[in-house]
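One structure, pasted below without further comment.
In this view, the complex is presented without one of its protein chains, the others remaining in place.
And then chain A:
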Amino acid sequence: MAAIDTDEDDFEVDAEDLDNTPVAESDSERLSLLVNDLHVTYRVFGAKKVGHGPAKKQTALQKFLSRGASQQGVREVKAVRGISFSARHGESIGIIGVNGSGKSTLLRAIAGLIPPASGSVYVAGDPALLGVNAVLMGDLSGERNIMIGGLALGLTQQQVKDRYQDVVDFAEIGEFVNLPMKSYSSGMGARLRFAISASAVPDILMIDEALSTGDAGFRAKSKARINEVRESAGTVFLVSHSLATVKSMCERVLWVHKGQLVMDGPADEVCKHYKKFVNETKKLAEERAAEK
């Protein structure tokens, strides 16, 4: 799996970009989140086979018949399989794991955006999730999207207007704000989405890889913003492939593998084990490549 390589090298983040001030420990004892035995199942249309390797070859007629007969067109994918943990106010938690391990799904389920198949999630206040994939509305201008995003987060129109300039400045999109969002570069879009979500100071802020798209200056600003959320006793979740980012921003890390929680502990310790695991996988892949 080539995807794993990026985790290890962190080439998208230069170590010197990140300031090395230690991540402050939160002192609150009150819980802000409680997840118990969470299972999330996706319904996928059009899938014939789940698993590795190519599907068995079928003729068009066979495909047609089998679809009608036994509903094989719809598959269930178990993305999260029994995860339990709790989080306190003011904590910042990183979630790491290889691609497809269920990190983003876990985040969405805790945010209440994907209904759990079983298990329960208890949350204080309203969580806000921001991810790179969450395009608001591509046909509309950035200005409109700021309004729609802010209103969706529960701000009033006046509050959005008051914070409008802050959001534009934070996202550094300048005059692009009047163009449709589909004309933005991926970095611009991600910055704007982060700025919109962060404008509301939510009780729980969830960030899905959004920071890897920004440059060093933007990352420094985001870190400041995340600290603000934490200071107002909010909890921050961060999904990232960059171990350096996770280490610089989080005090605690959850390692998710194949939809299950494998490790939960202080950032340094979990990252050390994760790095070891990634290196082993990489070595294995290299050996296999050498054999061929």
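Annotations
By our rule, a residue touches a chain if its C-beta (ideal position, glycine included) is under 8 Å from a C-beta of that chain, and two chains touch if they have at least 3 such contacts; residues count from 1.
As a convention for this text, contacts and distances are computed from a predicted model.
For the chain that does not appear here, its UniProt entry gives the protein name "Transport permease protein", which is one of "Phenylalanine--tRNA ligase alpha subunit", "RNA polymerase subunit sigma-24", "Transport permease protein" or "PadR family transcriptional regulator". Residue A:Leu140 is the one among A:Leu140, A:Ala220 or A:Ala244 that touches the chain not shown.
Of the options A:Leu33, A:Leu205, A:Ile226 or A:Val246, the residue whose C-beta touches the omitted chain is A:Leu33.
Touching residues on chain A toward the chain that is not drawn are 30-34, 36-37, 42-45, 82, 84-86, 108-116, 120-124, 126-131, 133-137, 139-140, 144, 147-149, 151-154, 156-157, 180, 197, 257, 260-264, 273, 277, 280.
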